[in-house]
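Questions regarding the structure given below will be posed in turn.
Our next item is subunit A:
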Amino acid sequence: MTYSVEIKQLDLAFGAVKVLQGLDLNINEGEFLVLLGSSGCGKSTLLNCIAGLLEITDGQIYIKGENVTWAEPSERGIGMVFQSYALYPQMTVKGNLSFGLKNAKVPKDEIEKRVARAAEILQIGPLLDRKPGALSGGQRQRVAIGRALVRDVDVFLFDEPLSNLDAKLRVDLRVELKRLHNQLENTMIYVTHDQIEAMTLADRIAIMKGGQIMQLASPDEIYNRPRNLYVADFIGSPSMNFIEGHLEGGSFKVDDMVLPMDGYDFAAPQTADRPATIGIRPEHVVTGELVPNAPLQFTVDVDLVEPMGSDTLVYAKLGQHPFRIRMDGQAKVTVGETIAIGVDPSRASLFDKATEDRL
Partner candidate 1 sequence: MKLTTKLLAATAMVAASSASAVELEVTHWWTSGGEAAAVSEFAKAFNATEHTWVDGAIAGSGGTARPIIISRILGGDPMHATQLNHGRQAEELVEAGLMLDLTDVAEAEGWADVVNPSRLLDSCTLDGKVYCVPVNIHSPQWLWLSHAAYEKAGVDVPADWFEFVDSADALKEAGVVPLAMGQQSWQTNLAFGAIMVAVGGTDLYLDVLTNKNAEAAASPEMTKVFEAFAAARLLSEGSNVQDWNQATNLVITGQAGGQIHGDWAQGEFQVAEQVAGTDYTCLPGLGVNEIIATGGDAFYFPKSDDPEITAAQKELASLMISREVQVAFNLKKGSLPIRGDVDLSAANDCMKKGLAILAAGNVLPDGVNAFSADTQGQIDDLTVEFWNDTSITVEDAQARYVDIIEDAD
Partner candidate 2 sequence: MVDATVNAQSGPRGPKPKRVISSTNIIIYGTLFVVCLYYLLPLYVMIVTSLKGMPEIRLGNIFGPPVEVTFEPWVKAWSEACTGINCEGLSRGFWNSVWILVPSVIISIAIASVNGYALANWRFKGSEVFFTILIFGAFIPYQVMIYPIVIILRESGEGITWFLRLFNEDASAFRLMGSLSGLVIVHTIFGMPILTLLFRNYFTSVPEELFKAARVDGAGFWGIYFRIMLPMSLPIFVVAMILQVTGIWNDFLFGVIYTKPETYPMTVQLNNIVNSVQGVKEYNVNMAATLLTGLVPLVIYFASGKLFVRGIAAGAVKG
């Protein structure tokens, strides 16, 4: 199988500080891969390494099967879109789009053709003669995407391209990006700290922490079967409820409760007894009339209620353990009340307390 981008044993260190360590990553042809993580996890750094904007300490990078480890950014067949758009302020939109092509000595009529095509795809035709200063944020980002587009490359790199936009525009452009990907079928590597963007756009998500990839999987897999405690905690809002206890004979024991984990898909068939942590997503808790159908049932004391319109977030106590529940927006809950809840163990996650890996 030919990978679009292949990264082998990538090391990057600034002096004594190791930013990326022994990182391997294979990206498929036409794949939309999102690098997700909190700030400082190395996701942008990795992207810059792929682009050739940072010189790596060790390892190899292949793009389209060609070793580009030490090649100039412009020779790698990539296009890049930046968070701050990075449009050349003194050039017109057209100038911005054609700058790279001129550097590559592309013939004039070819430049015209490609610019026209990009302008059509991104609907920025009327803006071609304006300077970036006269554009709105959304228009600027479109131009920035266009700049990558005209290069006619195989791999697009996006470095948090939507972070500087306001919330509404962000959603619009997100949708457009997805459409663009469907249309172009290029490989896209997309860096973000926003999990909604990651979930909605990605074919696969790579969750990064401390310069390493924690989990590389489809959004669904990441959401439902997080490989470790970090990923489980990172994905999902409000985040997962965690309760520490023991796994004993296929049941999770906490305090004086015993929760039989019937239907839970263990990673290894025979899982030995050990201290463990159970994770339950607040939105996977059922209430009201659905409770009787749930395999496991509890009662919790309501501490605080946050109505959010579509949902209501309930902060409750399960025994001494804080427990968040996401209920329907219509649900009527009052502070101090005790309510019944139900949980399906097959939708929960179990982690080894020591290694924090999924059990």
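By definition in this document, contacts are C-beta pairs under 8 Å (C-beta built on N, C-alpha and C of every residue); 3 or more make two chains touch, one makes a residue touch a chain; residues count from 1.
Regarding candidate selection, all candidates are chains of the complex that A comes from, given by their letters.
This one's a predicted model, so the numbers in the text were calculated from it and none came from an experiment.
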| item | value |
| --- | --- |
| Options 1 or 2: the chain contacting subunit A in this complex | 2 |
| Contact footprint of candidate 2 on subunit A as seen in their complex | 48, 51-53, 72-75, 78-80, 82-90, 99-100, 103-104, 144, 147, 151, 159 |
